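Only one protein chain is missing from this complex, and each of the others stays in its spot.
Chains: A, B and C, in written order; residue numbering restarts at 1 for each.
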Amino acid sequence: MINILSDGCMIIGLVFWFWGTWPLLGQRSVLYKLHSLSVADTLGSMAIVMGLLLRIPHEWPLLLLALISLAIWNTVLGYVLAYCSTREIGHDG
Amino acid sequence: MAGYLNLLLRLTIWFLLTADLSWDNLLLGVTIAVLLPRGATNPGTLKDWLYTLGEVVAAIPQAYKEAFEIMIYPHHHEAITLERAKPRRTPSLLFLDIFLITFTPKTIVQHYCEQGWYEVHRIQRRPTP
Amino acid sequence: MTAVILAMIAALLIPMVEAFQDEDIWQRMLAFASIATKTSVMILAVSVLRDDWMIGVVGVLILSVGNAALMLLAHVIKRLNEVTEG
Partner (left out) sequence: MMDSYVYVIMALLPLSALMLVIQTSPYQALVIRGILGAVAALVYAILGGADVALTEALVGTMLSITLFAVAVRSSLVMRLGVLVAPEPSQESLRQSLLAPLRMVLNRYHLRLELVAYPHPEALQQALQAKEVHGICRVDFPLGEETPARVSSTVIAPDLALTAIPSLPSGAESDGSPAAPPRITLRVPRLYEILTTELPPATAQLQTLNGDRTPLTPPLILMEKY
């Protein structure tokens, strides 16, 4: 039961990864790609780590820390990248 | 009150990192948490903090819901909107607000003006009227 | 579990191709951010696969520290563009 749940989490995470990383190859703007990357890197990775957590419950503190730092860092990074790249565009005109 | 929250956050990280609840480790963790320098914070009210932290917990399923929405229905249109920040926010609460908006995949804060506005970049299914 | 790791490697190749082909520096920064997250999650997955917890600790540390360099670099590049455009 737990194994099925864990596999499900990891598969969802991998689907998120592929779906969110694929637009990187396109020609959209940086911000549009940032949206899909936040799906892939934050939510997808969190789903994968949840899957790992269900598989090895006795190491929960470390994986919980991984979850928290994933959420915080990736979100803040999204904000910083958005801020830095748009100020440049705003400078152009 | 936010000072206690600050200590609590440090202790949580310490125990998650060490995964050891013995008395020695507890003493060490408390010492480090107290000794680490902290900036002069202007503490907000406890109610604001609890409310915002509750919003953070609620944001996680919301983010997954939005992710599935984006995946099922393609959102091809981009727009920039201005959103009003709540009045009288301390910097750490502002950080949590920006975190909340950016965490959900449809919206990203790209700039915060000093007058209390966020520039929010969002993707939509149809162009803005 | 090995299949999961192989799928992760395939996902890791996408931003690398992007970093290779795109000349715009912000697109490359995006690819870098994506790769940094993906590699540390892969380290975690491998540590669970092998049940080797030393690697797991390293994965968590890289995850929590690695992105800091990215933010510093983003700010330096932003400053750079500001100066260049006068």
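FYI, contacts are C-beta pairs under 8 Å (C-beta built on N, C-alpha and C of every residue); 3 or more make two chains touch, one makes a residue touch a chain.
Being a predicted model, the structure only gives us computed values, none of them experimental.
Put simply, the missing chain touches C once the whole complex is considered. The omitted chain makes contact with subunit C at the following residues, 2, 5-6, 9, 12, 16, 19-20, 23, 25, 28-29, 31-32, 35-36, 39-40, 42-43, 46-47, 52, 54-55, 57-59, 61-62, 65-66, 68-70, 72-73, 76-77, 79-80, 83-84, 86.
One rule holds in what follows: only the chains that are shown with their structure count from here on.
Subunit A and subunit B have CA centres that are 16 Å apart.
Centroid to centroid, with C-alpha atoms defining each point, subunit A and subunit C lie 11 Å apart. Taking the mean of the C-alpha atoms as each chain's centre, subunit B and subunit C sit 22 Å apart.
Each of the following residues of subunit B touches two or more other chains: 17.
Multi-chain contact residues of subunit C, defined as those touching 2 or more other chains: 60.
Chain contact summary for the complex, subunit B toward subunit A: residues 13, 15-19, 63-64, 67, 70-71, 78, 98-99, 102-103, 105-106, 108-111, 121, 123. Contact residues of subunit A toward subunit B in the complex are 16, 19, 29, 31-32, 34-36, 38-39, 42-43, 59, 61-62, 64-65, 68, 71-72, 75-76, 78-79, 82-83, 86-87.
In the complex of the two chains, the subunit A residues touching subunit C come out as 10, 14, 17-18, 21-22, 24-25, 30, 33-34, 37, 40-41, 45, 48-49, 52, 55-56, 59, 62-63, 65-66, 69-70, 73-74, 76-77, 80-81, 84-85, 87-88, 91-92.
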